[in-house]
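Every protein chain but one is kept in place in this view of the complex.
Labels run A, B and C following the written order; every chain starts at residue 1.
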Amino acid sequence: MENNHSHSISNKTYIGIWIGLLILTFLSVEASFVQFRAFAVGVALFIATAKAFIVAYYFMHLKFDSKIISIMVLVTGVVFLTFIILTFFDYAFREPIV
Amino acid sequence: MNMNQTISDHAVHRDDEASKIGMWLFLFTELLLFGGLFLVYTIYRNLNPDAFANASQELSVAFGTINTVVLITSSLTVALSISTIKDNKPKMAKNLLWLTLILAAVFMVNKYFEWSAKIHHGLFPGMEHFMQLPPGEALFFFLYFFMTGLHALHIVAGSIFIGVVIAQLNKGKIKYDDYILQENAGLYWHLVDVIWIYLFPLFYLIH
Amino acid sequence: MFSNASSFVEGVDFAFFVIIGISLIFLIGITAAMIYFVIKYNKKKHPKAVPTKDNFQLEIIWTVIPTLLVLGMFYYGWVGYRPMRIIPDNAIPVKVTAKMWSWSFEYENGKWDSLLIVPVDKPVKLELFSPDVLHSLYIPAFRIKEDVVPGIANIMWFEANKTGTYNILCAEYCGQRHSYMLSKVKVLPQDEYEKWYNSKDTLAEKMMPGEIIMKKQACIACHSTDGSKLVGPSFKGLYGSKRTVLVDGVKKEIVADDEYIKNSILNPNSEVVDGFPQGIMTNYSGQISEDEIKQFIQYIKTLKND
Partner (left out) sequence: MSTEQTAIPAENFFNQGGKGIMSWLTTTDHKRIGLLYMYSIAIFFSVAVIIGLMMRLELIAPGKTIMEANTYNKMFTLHGVIMIFLFIIPGIPAVFGNFFLPLFLGADDVAFPRLNLMSWYLYIIGALIALSTLVFGEGSADTGWTFYAPYSVKTGTNVSTSVFAAFVLGFSSILTGLNFLTTIHRMRAPGMGWFDMPLYLWSTYATSWIQILATPIIGITLLMIVAERVLGVGLFDPSLGGDPILYQHLFWIYSHPAVYIMILPAMGVISEIIPVFSRRRIFGYKAIAFSSLAIAFVGYLVWGHHMFTSGMSGPARIIFSILTFLVAIPSAIKVFNWLATLNKGSIDLQPPLLYSMGFIFLFLIGGLTGLVNGALATNTHIHDTAFIVGHFHYVMFGGTGFGFFAAMHYWFPKMYGRMYNIKRAKIAFWVTFIGFNTLYFPMFILGLQGMPRRYYDYLPEFQDWQVVSTVGSWILVTGLIMMFTNIIRGARKGKPAGDNPWNGYTMEWQTTSPPPLENFHEKPVYKEISYDK
């Protein structure tokens, strides 16, 4: 049987992480009121990705689980990014419709 | 070797790591299910940037922010409940899960008010006002209802999952040394949270 | 066996021969080797197998060589294709409308035909337009094909280099009469083309305005004028007749008057004649004017039962 409880995050750490996530949320909301123009999407997605990473790494225990799961997450991410990038090869280069 | 022995072998057979891998693989399919929608969103936003920016002004940032906070907090309570069951405090773990369910309910009530306001304005696909929207904005609202609707369904599914865990805790089937079901329910709940973490800025914040 | 009549044929066919040539060498080689091994190393003649020894070099060789070969194939495929995307500025523009289930071609001077008529040795640019579903304009003799996508202005071009008449087919499945969505391209010598292009519309003189509208709007792809039943009801004897229609799933008896015909054009799914499919007909609002509808109804009135 696997020994799953060798690693425990203390409740304090969890609450710290939670506060961190809240701060990032408010940061993201604040940023939306500043006119970043072209960067708005980038900034919002960057903050979201940071939050998602924190949730996955601590709350979802990627930090403690076997490496293979992290590798799988990575593969999934890469495949999904490939879908988006390759689809954009179409839309980014469409000749403007006359 | 006789049959009885085999059957008991089957029963004893327990592999938490396998359950966890199985759960993660399932989460990947969920991620890509939403991934398809994110792809559609990305392409259409790219084709109609102004219309999307205009349409997103219609959504209330306050509603979205409150729901984000609610969901992140519910993720915290789930995570805490798992570490309490490890410390052999089933009662505490159960209460934390109940708290999660309450937060889920708050999220849904919030969502209900938000949706009904939009529907009241005739923004649901097929309604009169919707049909008169400029092309890109109609797409935005179609996607808004489709994606947040699907997400809400996942909240319901996750709540049921957590409900099952609570029942198992009551029966004493989830214990300090056997809590993989609770851990998997937690994984699912966090995934629902992660998806919302992306939905929130994409619909509410990027004008 | 394979007709060829455009400037693209050479490049496309060359790419084809390169690919098929290399492929055939592999197909024959591998099959022959397989049969040879089975005969030569048959267990009767060769009872003891030689133990396998992996050969890393060999693996590299048969990774690298196919890679080079397929990249070569890609190159010739691209070379044959590139001219299809470079449209000459002096190309004659023709607006193509693909509708379930017919083609129509409109020229710069407003001339219109259901055949594509082009001069030989002159580039022609086709601007593709579809009001309903996907179609695909395919001229095998020219080796060209491009989908006609609603909402997207796809363009294709060609330069025919042989006079004659060639098939135009719809290659993207578009419903019931997909396989009848055919037309022809007529390649004429320059002088004949000009004569045709500058001639008065002979069709227009013989036809009532409503009949031209009917042909242009491709009504005849689904509605006959001789009483036979195609996808939709025939126009023959339509005007003034009694019909049973479905309104929101409820049967209703009505008379086919001006108002009904107009509504059927602009709002085709509100009153569908019982026994005919729902949701097939294109919505023509925005594509046809009030006046045209009036002319069209005038024409329908002439199609009486014998």
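As a convention for this text, a residue touches a chain if its C-beta (ideal position, glycine included) is under 8 Å from a C-beta of that chain, and two chains touch if they have at least 3 such contacts.
Note that the coordinates shown come from a computational prediction; the quantities given were computed from them, not determined experimentally.
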{"item": "Interface partners of the hidden chain - shown chains only, full complex considered", "value": "A, B, C"}
{"item": "Omitted-chain contact residue, chosen from C:Val94, C:Ile117, C:Ala141 or C:Val185", "value": "C:Ala141"}
{"item": "Which residue of B:Val70, B:Ile85, B:Leu139 or B:Val194 touches the chain not shown here", "value": "B:Leu139"}
{"item": "Residues of chain B (touch criterion as defined above) contacting the omitted chain", "value": "1, 3, 6, 9-10, 13, 15, 17-18, 21-22, 25-26, 28-37, 39-40, 43-44, 47-48, 51, 125-126, 130-131, 134-136, 138-139, 142-143, 146"}
{"item": "Absent-chain interface as seen on chain A, which is shown", "value": "68, 75-76, 79-80, 82-83, 86-87, 89-95"}
{"item": "Absent-chain interface as seen on chain C, which is shown", "value": "1-2, 8, 11-12, 15-16, 19-20, 23, 26-27, 30-31, 33-34, 37-38, 41-43, 46-52, 54-55, 58-59, 62-63, 66-67, 70-71, 73-74, 76-81, 84-85, 132-134, 136, 138, 140-141, 143-147, 149-152, 154, 167, 169-180, 182, 277-280"}
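In the analysis below, only the chains that are shown with their structure count from here on.
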{"item": "For chain B, residues that touch 2 or more chains besides their own", "value": "none"}
{"item": "Residues within chain C bordering two or more other chains", "value": "none"}
{"item": "In the complex with chain A, residue positions of chain B that touch it", "value": "14-17, 20-21, 24-25, 28, 31-32, 35, 38-39, 42-43, 45-47, 61, 65, 68-69, 72-73, 75-76, 78-80, 83, 86-87, 176-177, 180, 183, 186-187, 190-191, 193-194, 197-198, 200-202, 204-207"}
{"item": "In the complex, chain A residues that touch chain B", "value": "1-2, 4-5, 8-9, 11, 14-15, 17-18, 21-22, 25-26, 28-29, 31-32, 40-41, 44-45, 47-48, 51-52, 55-56, 58-61, 65-66, 68-69, 72-73, 76, 79-80, 83-84, 87-88, 91-92"}
